[in-house]
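The other protein chains are all here in position, but one chain of the complex has been omitted.
Which chain is which? They are A, B and C, in the order written, and residues in each are numbered from 1.
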Amino acid sequence: MSILVKAKTRILVQGITGKEATFHTQRMQEYGTRVVAGVTPGKGGQSHLGLPVFNTVEQARSAEAPEVSVIFVPPRAGADAIMEAADAGIKLIVCITEGIPVIDMLRAKAFLKKTNSKLIGPNTPGIISPGKSKVGIMPGHIHIPGPVGLISRSGTLTYEAVHQLTKLGVGQSTAVGIGGDSICGLKFAELLEMFREDLQTKALILIGEIGGTAEEEAAGYLKQISYPKPILAYVAGVTAPPGKRLGHAGAIIEGSRGTAQDKTNCLKEAGVRIISNPARIGQETKAILIN
Amino acid sequence: MSILVKAKTRILVQGITGKEATFHTQRMQEYGTRVVAGVTPGKGGQSHLGLPVFNTVEQARSAEAPEVSVIFVPPRAGADAIMEAADAGIKLIVCITEGIPVIDMLRAKAFLKKTNSKLIGPNTPGIISPGKSKVGIMPGHIHIPGPVGLISRSGTLTYEAVHQLTKLGVGQSTAVGIGGDSICGLKFAELLEMFREDLQTKALILIGEIGGTAEEEAAGYLKQISYPKPILAYVAGVTAPPGKRLGHAGAIIEGSRGTAQDKTNCLKEAGVRIISNPARIGQETKAILIN
Amino acid sequence: MLIQEYQAKRILKALGIQTPEGYLAESPEQIIKICKALGSPAVLKAQILSGGRGQAGGILLAREPEEAESLARNLFGKRLITSQTGNRGLVVRKILVEKALNIKKECYLGLAVDREHETLLALVSREGGIQIEELSRQKPELIKIISFNPDEGMRPFQARQLAYFLELEEDLIKQLVSLLRNLSGFFIEKDLKLLEVNPLVLTESRLLVAADVKMEFDDCSLERHQDISGLLDFSDDSEEEMEARNFKLNYLRMEGNIGCLVNGAGLAMATMDIISHFGGQPANFLDIGGGVTEEAVNKAFEILISDDRVTSALVNIFGGIVRCDLVARGVVNCAERLGLKKPVVVRMEGTNVIEGQKILKESGLPFHLADDFEQAARLVVSLSGREK
Partner (left out) sequence: MLIQEYQAKRILKALGIQTPEGYLAESPEQIIKICKALGSPAVLKAQILSGGRGQAGGILLAREPEEAESLARNLFGKRLITSQTGNRGLVVRKILVEKALNIKKECYLGLAVDREHETLLALVSREGGIQIEELSRQKPELIKIISFNPDEGMRPFQARQLAYFLELEEDLIKQLVSLLRNLSGFFIEKDLKLLEVNPLVLTESRLLVAADVKMEFDDCSLERHQDISGLLDFSDDSEEEMEARNFKLNYLRMEGNIGCLVNGAGLAMATMDIISHFGGQPANFLDIGGGVTEEAVNKAFEILISDDRVTSALVNIFGGIVRCDLVARGVVNCAERLGLKKPVVVRMEGTNVIEGQKILKESGLPFHLADDFEQAARLVVSLSGREK
């Protein structure tokens, strides 16, 4: 099993002919991801990386029936690309694009509410179900299949966590980046719900960071239910100064809410095991799995 | 019983201090309708017709807990008044105002979809449950309580039908004007669904007119279910020339769709008894009730 | 409210959308000048508020300025009868003269209010210059429709969906996308009910040109668009229609001989229907509306009884907002002023009916008072002298 993407999941790439998209589509293909088509307005009818290119997602959808779309368009076209995918009936949209204006994202999210589509990102490294499918820009080779599910707001920090796990021989079921922006799609709670049902997943790692309330919401969710699997969490930004932005638009501390301290307290109360040393994510997870 | 409004239903009047609103609020009060408050921006704190006036529906709602709001504001403020009522949690909104721009109504309807509020109108005479409550501008004295439910797109034509019934001693459970505009709230099908459950109602009269597809939709609804009560219908506009507007914005014939002929055919197929002489609405209904 | 083609084209031009080079003429003399300036061949387009002008001879091609002039001489003042005008047709008072286009391809582009889905829709077709209803029945595969709402407007991806559907060359797509978003923004901002570009022409020189345009605005919103309400053109209306409009009466001329004066559109239609039901023919639709004044009733009644075609008339009032006594006074005053030379049936019910009937009776005028709707209808038909 695994969540969101499986070996056979059919993937569309929006903005496929761009430089970054080309590079990462090749990496996805090498990994074995089943990429079936691409979209670039104006390049419809061409072939790129052995894949058919379409002018619109709608056309790509009727020709190749992709289930998931991964978006690599420029920031100003990001929200429109998300809406286009949702409008065409793509059920899962993974938006890699970084720097989409906030108000554009508010519009896109309001649009998504009227559809059945789910969004991951934007500003996410994507999703990987190791050994099956990689839909995003993470380095595939550091992953191995196994029992740990990861949900993270950060890119490279997730790679670090996965790397620690893999070095200790602990594999991953699915690793999901929810993205570093202040307005994003699926968050911890929704994904925890999916991992809950996943037979392969035996333990979960949440990687949070300062700013926003995603971790607090996750804690709220966990307090309501009795979650059947152990959860560990690391929240980055204990040392961050208040009121300053640290790269992610989401990483702004708003008053006392949104601090790393607040987040770890909430999660701890909800029964989550807090990891304070980010170099021990792998070890602590392995210890939990053995017990 | 009856539908939508009962004797105890608490009524709010939006735009209460206007000339027409004042006149009709008095008539409603004389009829025994339980009007509890009014709204006119800028007149908050005043008293009008013995009723407290508020600046916003929200304020009126928290002070007087009205369940239904009847709107008498100028056309350009109509859509905003509907949205204000829905936003304040008013469950049933009856919009008497005529001449609201179509695009305003599209906005209001999209807004309503996000709430639990129902709309009757605009450009409707309103709703009356004879002997209990009159929420609108129809002449109350022509109505008597009884077993017939009416749903109509037309004002004076409904009065004519009610008058015929009353003269024959046949009373009405509830008479609802759905309004003559091209974009309106509840239509035949939703109201038929409500009348279906109403114990007082033994037979129904639908009064349609040319233009739009409300009658065709009603026929579609009736074909799907087995409606437990007899339904009669009269559709006005057999003699209307195509492509011309006859007063109601809704009364424009669009190609072959929307003609009186098309509507009566659809209704007939759905088991509705068609009345071709509008002076015989009362007699034909009485005959059905006796059988 | 419809506006004339030349007015709609001026609007498009102001929006930065290409229209054919052309000028408006109100006389044959202007035509020849314009044609010489434009160069030949030229197209003469009768400016009437109706579709189907082509089949009715309202759109003509002229190879030479002289030919244009002689064609125009015939066209000016002519009553064009199209599939939409009714038997009386519409008089041609203005002609739009345009340089003929070198057409490579024709498409259709329409924006409208979608009553059924309560949203706006945009429709494009790969064939243009056609009846779109016809095409949608016969070749639906040539048509693409998308929905958008007035708060959100047309999204860029929706404009792309439409643009790519038309299968034009890639270099025209951006132009088409911006044309679509431009028009949809205008549609919402100015409260249109219908906007059609038909055909949208791709010329041999690879330009996208709006060769014909139809724009209908929402009458209810004209008050907030002074620029649009200034375009109102009533020159096609009959004298009675103009008089009625001045008094805010909703009047429409029909082909029969029985005059009708009713309050409420539904009851007015039912009144026409029942007249037909008993073998009569209504001469008009006339809804005096809810906020009517005595003076307006007076004028409404004048329009009825001054109509030479009318052989009998029916006043049918169900008082609600409208009070019967007010209507009675208006009718009586008019009858006293003009005399009552035709049989008039009056039927009244509802608000202040007793006062109304009293006024009628006390006037001493020979009104035929009817007790109910059916009796009134039967009576006016029998009095019309043309019962089937």
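The working rule: a contact is a pair of C-beta atoms (placed from the backbone, for glycine too) under 8 Å apart; a residue touches a chain by one contact, two chains touch by 3 or more.
Please read all numbers here as calculations on a predicted model, not as lab measurements.
Only one residue from A:A7, A:A65, A:V102 or A:I225 touches the chain missing from this view: A:V102.
Summary of contacts with the chain left out: across A:I142, A:M194 or A:A218, the touching residue is A:I142. Although one chain is not drawn, the whole complex shows that of A:R10, A:K202, A:K229 or A:R280 it is A:R280 that touches it. Contact with the chain that does not appear here is found for just one residue of B:T22, B:T56 or B:N265, B:T56. Looking at chain A, the residues touching the absent chain are 20, 75-76, 98-104, 106-107, 109-110, 125, 137-139, 142, 152-160, 163-164, 180, 182-183, 207, 209-210, 212-213, 234, 236-241, 243-244, 246-251, 255, 260, 276-280. Residue positions on chain C in contact with the hidden chain: 151-152, in rising order. Although one chain is not displayed, its contacts with chain B can still be listed: residues 41-42, 44, 55-59, 77, 80-81, 83-84, 87, 107, 111.
FYI, only the chains that are shown with their structure count from here on.
The minimum number of touch steps separating chain A from chain B is 2. Ranking A-C and B-C by contacting C-beta pairs places B-C first.
With respect to chain B, maximal separation of chain centres occurs for A (centres as means of Cα atoms). Residue positions of chain C with contacts to 2 or more other chains are absent. Among all residues of chain A, none touch two or more other chains.
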